[in-house]
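What follows is a short report on a single structure.
A protein chain is absent from this complex, but the other protein chains hold their places.
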Amino acid sequence: MAKRIDVSGLSAYYGPFRAIEDISMTVEPRSVTAFIGPSGCGKSTFLRTLNRMHEVTPGGRVEGKVMLDAEDLYGTGVDPVTVRREVGMVFQRPNPFPTMSVYDNVAAGLRLNGSYKKSQLDDVVEKSLRGANLWNEVKDRLNKPGSGLSGGQQQRLCIARAIAVEPKVLLMDEPCSALDPISTLAIEDLIGELKQRFTIVIVTHNMQQAARVSDRTAFFNLAAVGQPGRLIEIDDTERIFSNPSVQATEDYISGRFG
Amino acid sequence: MDTTQITDAPPPSPRPPVLVPGRAARAATRPGDRVFLGLARGSGIFLLLVMAAIAVFLTWRAAAAISEDEGNFLTTFEWNTAGTEPVFGIAVLAYGTVVSSVIAMLIAVPIAVAIALFLTHYAPRRLSGPIAYVIDLLAAVPSIVYGLWGALILVPHMNGLFGWLDDYLGWTGVFDWEGGPARSMLTVGILLAVMILPIITNVSREVFRQVPRMHEEAALALGATRWEVIRMAVLPFGRSGVISASMLGLGRALGETMAVATVLSPDFLIHGSLLNPGGGTFAQNIASKFGEADEFGRDALIASGLVLFVITLLVNGAARAIIARRKEYSGANA
């Protein structure tokens, strides 16, 4: 059920400004692909093009192709809403819906897309919360507000919310940057488990994290401020961190970037 | 952690995963979205239409009335719409509206600014919260209640002040008083000042609260007294905010109807003295003359209302322009 992503010749714009340029890559199903690179190099922008969230930003525009298995996300007649059901997303800061309980947060994706039987929902909520390693911590307070959880729990709640609609791909935009080390570890463990079911793409600033969780790593860079970001290389994580084929990657990883 | 429970069986999926919805080829927007956007945009357009309709209908009726006016609409000191040769003009009303509003502003703005400073910089914390709250509530007191209070309480209490003003400043002519009831422009101005005080205070207080702490601390660190801090840091920062707050208050004062209608004893003359009864304002004149006006009389009143509308538009426009200019400068060093 996890799907392959095949990007070719993709550029994204904010109004007249080209944020990323001519990116092509393949993301394998049931694997974790990490995006690393300096701030402003367009990794988050690129991530957001993979479920058509980029166009939500005013002035956001995309050129190129993103194939999800055999379908082009940007093909004519494609409904971005359906795309986002197929390609889920977890954000930098935990963002549970403040008006909803833990239970309602997880059920939100299904409920907001149509009506469901209570028993069905119960199953999905429990399964998703277990899937996010959160069930044991919240099973006694499913009806409490989701915003009452700790930051790490909130982020796992958001992951549970994302996987409850059974997407094929899960995009994570620096999911641990607002969390403490212990919560970070919990999320990293979770990513390792989730990759058995989903195609996962994660943006991270933390190179150790990329090395720990990902199978493949893509390095993004930009020539100068104001220039579009580009994909420098993508390879097996082990190779990127030990013997990258591009000098810039090695400079960045070894901290000689500047 | 409990992870062994995960099974690979998919949960009930909302619908088969197809990116392209079956039917429409161009289904980039769904019906729900289209209906909702239509409603929202329609409401916005409706608002525009209402504004346009206000301008058009008022102008239409006003033009009909003015074309039959035997006097000069701008300069005639008379309002007689009943006869076959209607004579009416807005000179007295324009004068009265401007004078009463100016008096109100002269009294209300300094006091409102002082209260705003009191609340932000002088009052003990425990006091300033509740006081601000009460002033907020006072801004909501209906104008007719101010009018009733003005007519029955304020007017009798003005006699002492009027006598005093007449004794010492009567020679100027402006404060000449013949001893009639204090239903005059000055009383109206004072009442309007009381009415717009809460609004100007509230907005000014908000502005003063936004003064960057940095600025104040910089002044304090130079050894400034509290007053010097206010003069160096608070007032310059808040100036345009106070101006726009005053404009808002002015807009209210110009268009206020009931408070003027209850207090003023009107006539159709321009009086040199602010203390003797007489004169009138646009809004007051409409309210007072409406009851006995026939259809043509109503059109004439609508014509005067159109002038008031234009004046308040200009005042509000000026306030918005000042606010907009302020936005460009604020935040840069906050």
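Labels for the chains are A and B, by order of writing; each one numbers its residues from 1.
As a convention for this text, contacts are C-beta pairs under 8 Å (C-beta built on N, C-alpha and C of every residue); 3 or more make two chains touch, one makes a residue touch a chain.
FYI, contacts and distances are computed from a predicted model.
Asker: According to its UniProt record, what is the protein name of the omitted chain, chosen from "Aspartyl/glutamyl-tRNA(Asn/Gln) amidotransferase subunit C", "FAD assembly factor SdhE", "Phosphate transport system permease protein PstA" or "Membrane protein YhdT"?
Answerer: The chain we cannot see is recorded in UniProt as "Phosphate transport system permease protein PstA".
Asker: Tell me which of B:155, B:264 or B:283 is the one touching the absent chain.
Answerer: B:283
Asker: For the chain left off this view, which of B:86, B:189, B:241 or B:255 is in contact with it?
Answerer: Checking the options B:86, B:189, B:241 or B:255, the one contacting the hidden chain is B:255.
Asker: Can you work out which residue in A:43, A:84, A:156 or A:197 touches the chain that's missing from view?
Answerer: A:84
Asker: Looking at B:41, B:209 or B:325, which makes contact with the chain not pictured?
Answerer: B:41
Asker: Suppose we count only contacts with the excluded chain; which residues of chain B make the list?
Answerer: Chain B touches the chain not shown through residues 30, 32-33, 35-37, 39-48, 50-51, 53-54, 57-58, 60-61, 110-112, 114-115, 117-118, 122-123, 135-138, 140-149, 151-154, 157, 159-161, 164, 194, 197-198, 201, 225-228, 230, 248, 251, 254-258, 261-262, 283, 286-287, 290, 295, 298-299, 301-302, 305-306, 308-309, 312-313, 315-317, 320.
Asker: On chain A, what residues meet the omitted chain?
Answerer: 51, 53, 56, 58, 81-86, 88-89, 91, 93, 95-99, 108-109, 111-113, 145, 147-149, 151, 154, 158, 161-162, 165, 167
By our rule, only the chains that are shown with their structure count from here on.
Asker: Cα centroid separation between chain A and chain B, in whole Å?
Answerer: 50
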